[in-house]
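Missing here is one protein chain; the remaining ones are kept as they sit in the complex.
Think of it as A and B in the order they're written, each chain with its own count starting at 1.
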Amino acid sequence: MTYGVGDLVRTSGRDPAHHYRVPRYLRAKRGRIEAVHAAFPLADARAAGDPAPPLETLYTVAFDGGEVWPEGAEPNTVYHAELWESYLLPAAELP
Amino acid sequence: MSRLNDVGGLTGFGPIEREPDEPLFHSEWEARVFALNRLLMARGLYNLDEFRDAVERIDPARYYGLSYYERWFEGIRTLVIERGIVPPETAA
Partner (left out) sequence: MSEHGHDHPHDHGSPAAVMTARVNALIGALEARGVAADADVTAVIERFLAAAGPQNGARIVARAWVDPTFRALLLADANAAIAALGLDMSHWAPVELRVVENTAHVHNIVVCTLCSCYPIALLGPAPQWYKSEAYRSRVVREPRAVLREFGVALADDIEVRVWDSTAELRYLVLPRRPADSDGWDEARLMQGVTRDALIGAAR
């Protein structure tokens, strides 16, 4: 799945024990593609010593503060992270 | 099963301590650890993610008691021992 700026996405909820670059606080969260970057070797595979790690597009995803901390977030705050394509899934809609 | 480096949102780490006019390195050994890491990666012994992975694998009981560059040293040492480049008792 390839995404474009403005697309709604959600981050994977998977919880691996290996080197992985979706911070826990941003897992299974809905966000919006804010920027599309070049393709880079996937960190998980590089950390495992894969001599040919897959190249995946890197995206900057923006998350509303209330989505990240539904139990209580500071006002008017937006979080951003850079996430590889396989870390993301399409999201139908945001509230 | 995220590792001990994944601290976003965790609590209990105390105040953010800032040092006025902080030097770029606090001691020579830190600068050498920094440079050694850059050198070994430039020479292809390991990549940045393998290095991060090695630091993340430090025993949690020790991890939080180590300073930043002490962790870097542990990561480098782990990698070069695992690759059989130096004997396991090196710099223990």
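Here is the rule we go by: a residue touches a chain if its C-beta (ideal position, glycine included) is under 8 Å from a C-beta of that chain, and two chains touch if they have at least 3 such contacts.
Computed from a predicted model, the values in this text were never measured in an experiment.
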In subunit A, positions touching the absent partner: 21-23, 25-26, 37-38, 40, 43, 58, 60, 68-69, 74-84
Hidden partner interface residues of subunit B, rising order: 5-11, 13-19, 22, 24-36, 38-43, 45, 48, 52, 55, 64, 68-70, 73, 76-77, 80, 85-87, 90-92
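The rule is short, and it goes like this: only the chains that are shown with their structure count from here on.
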Residues of subunit A touching subunit B in the complex: 15-20, 23-26, 43-44, 46-49, 69
Partner subunit A, residues of subunit B touching it in the complex: 1-3, 6, 8-9, 47-50, 52-53, 56
